[in-house]
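Right, I'll just put the structure down here and ask away after.
Excluded from the complex is one protein chain; the other protein chains are retained at their positions.
And then chain A:
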């Protein structure tokens, strides 16, 4: 029961401990909750943590029900499950909202091997779009005169607002983040010191979120 061996993430050779996985997941969850667009997936970490949870649950079942340790472990597992569920649900919400836009972008990303969605999420997006199309056709379009039956999915696309303002905290010092000023055509350059907090538009720092140099708060 009391052994948590170091776990190995399947894709990489290096060993990481369970608490590092947990911290990574928590950061990923926080960023996903606060970013306007969908972020690259963290499937390795999710899978790894799910395995860990299963392992833990098997062990808890061996303990007597009244054991204090059992309730502590259960509490921790509930907390971790909450993070994972909330994280995945947030991603699904974004997928449903921006499905057409995400699908178009994702097809390009798959070609370069930098996909943001997991395989399951990709399938879900495909099915979601197909279902929506089928539904619209069945309910309305099929009953329309012939010249009004066409459906242009791309015109229905909803896009995330990348210019929305977000709060962030810099994990490392980053110099020369360019804030485009489209209004006065005057770009401004700012430096983000380590640990400092800012409010600014999402677009200029989108890549910094994805590579973990800043953290949304």
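By definition in this document, contacts are C-beta pairs under 8 Å (C-beta built on N, C-alpha and C of every residue); 3 or more make two chains touch, one makes a residue touch a chain; residues count from 1.
Keep in mind that, in the parts below, contacts and distances are computed from a predicted model.
Here one chain is missing from view; checked against "Translation machinery-associated protein 20", "DNA-directed RNA polymerase III subunit RPC9", "Putative lipoate-protein ligase A" or "DNA replication complex GINS protein PSF2", UniProt names that protein "DNA replication complex GINS protein PSF2". Only one residue from A:39, A:153 or A:200 touches the chain missing from this view: A:200.
From the options A:54, A:93, A:126 or A:161, the residue with contact to the unseen chain in the full assembly is A:161. Although one chain is not shown, part of chain A still touches it, namely residues 2-4, 18-19, 22, 26, 30, 33-34, 49, 52, 56, 68-69, 71-73, 75-77, 79-80, 82, 86, 161, 163-167, 179, 181-183, 188, 190, 196-201, 217.
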